[in-house]
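My structure is below; once you've seen it, I'll send some questions.
Note that one protein chain is taken out, while the other chains of the complex remain in position.
So, chain A:
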Amino acid sequence: MTCALPKKTQSQWATFARSWFLIDARMQPPGKIASMCSVRLQGKHKPIYHPLSDIGDHVVVMNTRHIAFSGNKWEQKVYSSHTGYPGSFKQLTAAQMHKKDPTAIIKLAVYGMLPKNLTRRTMMQRLHLFPDDVLPEDILKNLTEELPQPREIPRKLSEYTQEERNAFPMLWTPPEDYRMK
């Protein structure tokens, strides 16, 4: 990083560098992913933050196809849109929206969490969403940091070894002729 810049400009140039963050959204709630994205797109994770300064970073989200809504939101959460023409009120459930476009849910969530001003569109341009874990080479080269996932993924029963299953404490031992439903 030693260039022919005087010492003060050189240290200031590093301060205003734009980083590229990577988030893996597999089995994560899209709202938590979106709030992490919006914090970094605005630049609120930096001590030099100012709303007019345009110091947000780039955020790359991969595996958006495999996000996990909690509860019954896949069927109950409704995304509505209206183009303004009569008869064009569309309502899509989260599942239908996800099938149509696997990146749309996170995109709309981040869009709603950013400040509602003219800088929002520039910040959305710095958000990069990919449905699977295949990332283009130029983006892979730019990444600086991977952020930890917000939700701890619980293990499936098939992922536990037999020893762990045996070691798990039993509340009561059923008699031999007991029939489990």
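Annotations for the structure displayed:
Everything below uses one rule, namely that a residue touches a chain if its C-beta (ideal position, glycine included) is under 8 Å from a C-beta of that chain, and two chains touch if they have at least 3 such contacts; residues count from 1.
Just so we're on the same page, contacts and distances are computed from a predicted model.
Remark: of the listed names "Glucosidase II subunit alpha", "Large ribosomal subunit protein mL43", "Roadblock/LAMTOR2 domain-containing protein" or "glutathione transferase", the one matching the undisplayed chain in UniProt is "Large ribosomal subunit protein mL43". Checked against the hidden chain, the listed residues A:19, A:119 or A:149 yield one contact partner: A:19. What chain A contributes to its contact with the hidden chain is residues 8, 11-12, 14-15, 17, 19, 22, 46-48, 133-135, 140, 143-146.
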